[in-house]
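Please read the structure below before turning to the comments.
Complex shown without one protein chain; remaining protein chains in place.
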Amino acid sequence: MAKTTPTNEHRALRIGVAGPVGTGKSSVIATLCRSLSDEFVIGVITNDIYTDEDARFLRSEGVLPAERIRAVETGACPHTAIRDDVTMNLIAIEDLERDFAPLDIVLVESGGDNLTATFSPALIDAQLFVLDVAGGGDVARKGGPGIGGADLLVINKVDLAEHVDVDVEQMVADAEKAREGRPVLAISRKRPATTSQLCDWVRELHRAYADGSHAPVDPGPMAPHFHATDDGGHVHSHEGGHTHHHHGHE
Amino acid sequence: MAQGQAALLLLADGRLPAGGYAHSGGLEPTVQAGRVSDATGLERFLVGRAETTGFVAAAFAAAACERAARDDTAALSALESELDARTPSPELRSVSRTLGRQLLRVMSTIHPHPHFAQLGTAPHQPVVMGVAAAALGLGPRDAALAILHESVAGPAAAAAKLMRIDPFDVHAALARATERLDRLAGDAADHAGAPASELPSRGAPLSDIAAEHHRSWNVRLFAS
Partner (left out) sequence: MYASSPREHSPHKHSPHEHSPREHEHMLRDQGARRPGAMSSRAVLTTEADARARSRVGVLRSQGALVLRPAHPKESEPLTHRRRGVARVMLAAGAAGPLGGDDYALDVHVGAGSTLVLTEASAMLVLPGPCGGRSHMRINVHVGEGGTFVWLPEPIIAARGCDHEHDVRVRLERGARLVMREETLLGRHREPPGDFRTTLRVTHDDAPLYHQQLCVGPQADGWRGAAVVGENGAVGSIIAVDPAWESGTPATSTFHSSAILAPLPGPGMVVSAVAPDSLQLRRRLSAGLDALGAPWAPRDAPLPEPEDHRDEVVSETEHTGAG
């Protein structure tokens, strides 16, 4: 195979965007593209459960040249495509990076799934997990690998909080507790100050990636046992630690 | 035969991260068109697939394995063009090359071998399967069996997502197909040494027709 895979030093920063259905992943991506396209050359990969609807939404928003938005079909298994079998997405990212070199950032949108789906570091360098206030104030407290371990937790649509009886401050506090200090941003695309915080976070991440100080972190396996406790909860992983058995080739 | 059984299971396992889960082997458009609606129809679909495009893919995998085992990678390009000619649907040619590229990506990562670098950027899946089988020390019959297994196990796995069907009925059909797959793999391996132009060419017109219709849909569950 002609190795077209860009080396790590030259390839784009790859950011995954995960989160349940309807929390506004596409809208977050549209916001990032709109706000950052003067500073960065951005490409987008979408993973839909059915067809390429997300890709079409983003193209219709006109935030990027349409050809820089590509869809990967995941055969009704969006969680598989970002974690256990990332080959399709990996190839799609590499193609995008090759066709539009040099790209600065590739955003990978997960097909909306459940609270437990997270990206593998084999696919992306960093990920944000998107919740919204309409999903209920206690979702953040309940945690899960994406909420607990994503590089950034976004609580979206905070402008709707009063309509759905959610205390945003409490929700953010719960999330911060569950995340043991990892960042949480409460945003609404109707409140520019909040989305500019999001953009700042991406700028900072890109700076760290470019100077080599960013290390990808795996938020953890898909379905750990979780106990919501008064102290914010702990994620008990049954991953078996980090012992790997290496077999020599006979 | 006992030699390499574990390697064969690795290669044939649908959980090998090569993106196979996104494909229904033509079952989605077939169900949508009303041509398969129950377990009996599914079984006949699977048998037809194994006997036609599955068998052709198996023969090409066997032939690729035979050539790779002789380090004759130059002979692989003739397999590519002959398999193209045996795949009238451009969509199915594209799917085969996408799956081949994904399998190549995985194999060259998990089990590097110099042959992988000589396959071009998007080789057909059966060709990659044959070369991968050879790289794992397997023979043409193994390569054929791995492809045949996938040709029925893929759509069978998709069936539960596409139809109202008892998953045990699906696997009962697969169990009944095992002898057939063994026989077809043997027949495919018999052709391994034949010139590319003389390899099997059994066609499946409805599969071609269904694949092109599927490509034209806006909303679908599977990539093919």
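Should a chain be cited, it is by its letter among A and B, assigned in written order, with residues numbered from 1 in that chain.
Here is the rule we go by: contacts are C-beta pairs under 8 Å (C-beta built on N, C-alpha and C of every residue); 3 or more make two chains touch, one makes a residue touch a chain.
Everything numeric here is computed off the predicted structure, so don't read it as measured data.
Partners of the chain left out, restricted to shown chains and counted across the full complex, are B.
Among B:15, B:70 or B:176, only B:70 touches the chain that is left out of the view. Only one residue from B:14, B:88 or B:120 touches the chain missing from this view: B:88.
Among B:111, B:161 or B:213, only B:213 touches the chain that is left out of the view. For chain B, the residues in touch with the chain missing from this view are 26, 30, 33, 35-36, 41, 44-53, 59, 70, 72, 75, 81-82, 84-91, 93, 180, 187, 190-191, 193-195, 197-209, 212-213, 215-216.
Here is the rule we go by: only the chains that are shown with their structure count from here on.
Against chain A, in their complex, chain B makes its touches with residues 15, 17-19, 21-24, 101-102, 104-106, 108, 116-117, 119-121, 158, 161, 217-223.
Contacts from chain A toward chain B in the complex involve residues 1-4, 49-51, 53, 73-77, 80-81, 84-88, 90-91.
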